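All protein chains of the complex are present and in place, except for one that has been dropped.
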Amino acid sequence: MSNYSMKDIEWAKINKDVLKSLESPRKSFWVVLGVCLVLVLIGVAAEAYQYQEGLGVALMNRPHFWQLYISNFVFWIGMSHSGTLLSAILLLTKADWRKPIYRFAEAMTLFSILTAAIFPVIHLGRVWDMYWVLPYPNQRTIWPNFRSPLLWDAAAITTYATSSALFLYIGMIPDLAICRDNAKGWRKKLYSALSMGWMGRAREWIAFRKTYVLMACFLVPLAVSVHSIVASDFAMSIMPDWHITSFPPYFVAGALYSGCAAIITLFVLLRHVFRFEEYMTTEIMDKTAKLTFAIAMVWNYLNLSEYASIWYSNDMFEKEVLIEKFTGPYAPIVWGMLLCATVAPFAMAFKKVRHNMWAMFWLSLVLQLGMWLERFQIVSPPLASNHEPWTWAVVWPGLVQLSITLASFGWFTMLFLIFCKIFPSVSMYEVKEMVFHRRHASSRAELQDLDKVKEEMIKTEEGLHHGA
Amino acid sequence: MALKRMIENWSRLRKRDYYEDSPFMWGMSIDLNKCIGCGACVTACYAENNLPVVGKEHYATGHAMHWMRIERYWEEPEGETDIDIKDGEYPERGAHYIPMMCQQCNHAPCEPVCPVAATYHTTDHLNAQVYNRCVGSRYCGNNCPYKVRYFNFFDYWKDLPSPLEMQLNPDLSVRSKGVMEKCTFCVQRIRAAKDQANDEGHPHHVEDGAVKTACQQSCPTQAIVFGNLRDPESEVAKQWEEHEVELGRHEQDKSEDLRGYRVLEELNVEPCVMYLDRVRDTEA
Amino acid sequence: MHMTTANWAVLMDNYLFSLYIPLAATFWCAVLHLVNGKWRYEVRFLMASARALFPLGFVLLLIILFVGGEKAFPWMGGETFGEPLNGWHDRTFFIVREIVLYLAVWGFCNYFFKLQRKEFPHAAAADRWRFRNVALLVPFVYCIYGTIVAWDFEMTQWPRWWSPIYGPYHFESMMRAFLAFFIVSLFVLRMRDSLKRRINDYVFNYCAQIMLALTIIWTYAFFVQYLVMWYGDLPEEIERYHKLTEGPNWFLFWGFFLLNSFVPFFMLIFKTVRNSPYLVLFPAGSILIGTYLERFMWIISPHADDIAHTPFLSSWVDVVITVGVFSVGTFLWDRQMKKDGLYYEGEEESGAQARQANA
Partner (left out) sequence: MAQKRNQDQWTRRAFLKAMGLGGAGSALVLSGCGDTDIINNVDIEVRKELVEPNVDPQDFVRPGVETWYASTCRQCPAGCAVHARVREGRVLKLEGNPNSPVNKGRLCAMGQAGLQGHYNPDRLRKPMLRKQGELVEVSWAEAEDALKKHLGRKNRKLAWLTGAVSGHQAAIIKAHLDAAGVSEDRFFVFDTLPPAVGHAVNESIYGHMMPKYDFGKAELIVSFGADFLATWMSPVHFAAEYAKFRMPPRGTLVQIEPKMTLTGANADRWIPIKAGTEGYLAKALASLLARDSEYASRLPADVLASIKQVNIDEVARITGVPAERIHKLRALLTTKRPSLVLSGSSAEGTAHGAETANAIQLLNVMLGNVGATILPRASSPFPDLEPRMGGWRELAQLADGLNKGAIDTVVVYGSNPLYQAPKALGFEQAWSKAKMRVAFSMFPDETTMASDLVLPIHSYLEEWNTSMPAYAAEDGVLNIQQPVMNPVFGPESTRPFGDLVLQALGTIDGKYRRWKSFADYIKESLLAMRPALKDTFAPTVKGQTAEEAFLQGALSQGFVRIKTGEAKTLKAEPAVVSLPAKPPSQGAKFALVPSPRLGLWDGRHANLPWLQELPDQIAQVVWDSWVEIHPATAEKLGVKTGDLIRVSSKQGSVEVKAVVLPSVRKDVVAIPLGQGHTEYGRYAKGVGVNPYRILDPVYDKQTGELAVYATYVDVSKVADAGPLVTLAHGDLVLESNTSTQAGREIVKTVSAKQFNRTEKEEG
């Protein structure tokens, strides 16, 4: 916990560095943004075509009523989890190292949930009637079906998107004030409005802390519930290999897992692009990687125990799906997932990997690929070999689904790029706090106390040891 | 308001079977000893229920809309040794045919998962699909263990060449794209028979045989029997009784000699269709 | 099923506790080390002494396997619940894997504790490194072995019933039960006050905080499993729940739910409770009893149609077994603590006096 290299960063430098990242973008920024825009437009065209012709153009069929749209939905929802959840949990457990990385992680959360929310909508057969899923008052007192996990989804996503946006925004207010003070033109107006007159008075800080911690307390269970609900889309059904009791925690673990991987990806990119080396240090990467590793292990446990218990259950339907998963037409997907998401994370057990930024970057992409494949193999193989052997069929997603999938990546990246240029992607005030704490840590009384206790312990234990 | 209603009707809502008192529970029995797999029922269903012909391309992508289908399997009967079947090179016991359509489950897994309650249980114990309400989430289709729900992936009726549209049955709608549909037990015929019974002054009793489903009507071997399971005098109820297939169980406690069974009843979905075992003369 | 099965369930319950007290102790020692929890120095040797319970557990295991047999595991007697049994339900394989795994885990935990004694800040780097590596393995061992125990002793009771979340649900519950047990033990030890090392109040607080988190997780796992099974309405799943919730022991089911979830949660959320070594005894006791009943219910529930057996009330054998096991366990632990040199040897000296003298 020692040698933090940012010990002596001047506060003014922090402001300068971070505000610099908001300045006029380089050419490459516009190129990437342009590519994203093109992807989004392709997706819009695909959706328009699908809207016009009917969902059949997506090449789903009976028994594959769901496919890539749903697996993408789960993927993006999963990605959205790590940001808020990690930020909130680490805030509550007072882990200091979250401070330089939580802002962009939260932004990632918000944008991936905005991406995720698209999918259940375009996946509907009658998109134009999607509002029927909402419990709005109407003359005929027709309610949606509250028993349906899809309705829980609708509620969960809305709540989660709102709260995540609020959490991101609240945490950003002091920084927005800094931006306001340094900005001109339309930015000045924007930041003035958003910072709501933040002056950094003690009263403001007290209120701010309370609000922020309360939001975090609310968000942790919310995030867990959101992905548990996403899991229930599958677990509540009676489909073999969907009806799995461990799906809710499994999905939560998977969400954190892929989200952490995404954080690592963005971590390396931002660090590289904005030259944030001083804030996003190797130590923080090390901790993020360790956390990812731990989550990967939980995910692995749940995944493997699912396989084991299916095997152990002797349940004909479930076993059939399992066997088909490993030997059937979708086997490359499943094995790919196991390779990318089960085996690959063990690389993070090695310090050398954890401390190598680009290794972590590529590894994180592999993990995300693995988790994307995982979502696909959750949706498709069980449908392919369902209860009714007569309907067994394999279907691969068609061009429309694939282009909309690509578009979702373009859409997410586009939003994130725009965010990076308008809002500080590293929290200035919290990095300052961290620097402050580090600087003054040695003089802190309670720390001294703890050290005293430790000394005493060691003494006794040495005695015990030699005595025994 | 909903809460108030819930409180007022609490005792009713707590019942295992909401429609305990309903005089109707439509059910079917299909004798596989008689079924020859000819497909008359399939076409009759197309004719009666305005099923779209999707054409070769759509059929190839799995978008066919046959509410009723005849599944064909090749397996040999178990436990039989034979003098000349080498590795089962020829299916010498013929094919296994089974007409499969919505089983009108009383614990239908499709019902609770619909986000807009477009599929629900009617007081007749039919698993109804409200086309107008359906938004096309297709969850019901996934959760159906029989995979007998059919989704309108396209507007199949859009390009129907004239005058084929003159055949369409005005008693029920044609379905637009994005809507799930499935076998209704010819609910329009049930409706007509109930209306008539009502006119005749006995709304709680529809005479057995007054409703025939299109598939039952056309079946050349009369393998399909349809009727009201709540009417002990109905043919179908008698058959269920005779074969000791009981509702409300997921495992029948009965003699192996009796032929009745319900497909996948071990999933506790309470199908209202009973099948009777296929029969083969093992001595031939 | 008969009364005897129920008594065997009580014995199995006791077996699980005698297994998990040392096992979860190992787990917590390892985890506290891995997350660098500084208060571990105050508790880790106390926890380590719990390894004295391993022999007791082993004896109970042998009794259950060889004397209990099909009375403890009805499937051994051919009860298949309508489905052919699978490979796991094989008597010989079952006995062999239980014994072999038990011995292996016992050995592993002892090795861990041995390394732990060598680990202190001034110890040799190699020792510390080895200890850390073994500590890293502990959560894996705990989770995997815990899962196997959960399946073998509780899930197999109804061969058709299976639930992937059951493993985590089971071992999570048991790691919490250990903490509850530990808190009660600490309290007693503090009363006696003959430990060489003072047990600070914040130890109770830390334990209470973890218990709160684990209570939330327990409730989550319980609810998730229940909801998935209730919603799916598959017979082999829902029937087991029906037997739990509507069988003759329904009050025990809801009882353990309250004791494991509501009571500890609504107490532990208050700082006052967490910070008071006296008050925290209540949630701890609640969890302890709750977990005991929970284990009992999961073991007995497939047979609950036939048995209305309330542990301790329906049969004096339960009392004898449980009191016996717990007395032997306490005695063994106590003896181990003395062996490990955690007590002051002189009878007349109290801990306080000794510490004073030392200072």
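For clarity, chains are labelled A, B and C in written order, and residue numbers in each chain start from 1.
The rule is simple: contacts are C-beta pairs under 8 Å (C-beta built on N, C-alpha and C of every residue); 3 or more make two chains touch, one makes a residue touch a chain.
All values reported here derive from a predicted model rather than from experimental measurement.
Touch, as defined at the top, links the missing chain to these shown chains in the whole complex: A, B.
Across B:E8, B:D21 or B:E75, the single residue that touches the chain missing here is B:E75. From the options A:R126, A:H387 or A:K432, the residue with contact to the chain not on display is A:H387.
The chain omitted from view is touched by exactly one of B:Y97, B:F226 or B:W240, namely B:Y97.
Touching residues on chain B toward the chain that is not drawn are 32-34, 36-40, 42-44, 46-48, 53-56, 59-62, 64, 66, 69-75, 77-78, 83-84, 88-98, 161-164, 166-170, 193, 196, 207, 209-210, 212, 214, 217-223, 255, 257-259, 261, 263-264, 275, 277-284. Within the entire complex, the positions of chain A that touch the omitted partner chain are 61, 316, 320, 329, 384, 387-395.
The rule is simple: only the chains that are shown with their structure count from here on.
The most central chain, judged by C-alpha centres against the centre of all protein C-alpha atoms, is A. Among all pairs of chains, A-B has the largest number of C-beta pairs in contact. Centre-to-centre, using mean CA coordinates, chain A is 34 Å away from chain C. Centre-to-centre spacing of chain A and chain B amounts to 44 Å, using the average Cα coordinate of each chain.
For the pair chain B and chain C, the distance between mean C-alpha positions equals 51 Å. Of all residues in chain A, those touching 2 or more other chains are 236-238, listed in ascending order. Each of the following residues of chain B touches two or more other chains: 109, 112, 267. For chain C in complex with chain B, the touching residues are 82, 231, 233-235, 238. The residues of chain B lying in touch with chain C in their complex are 107, 109, 112, 250-251, 266-268. Residues of chain A touching chain C in their complex: 221, 224, 228, 232, 235-238, 243-250, 297, 301-302, 305-306, 308-310, 312-315, 450, 453-454, 457-458, 460-462, 464-465, 467-468.
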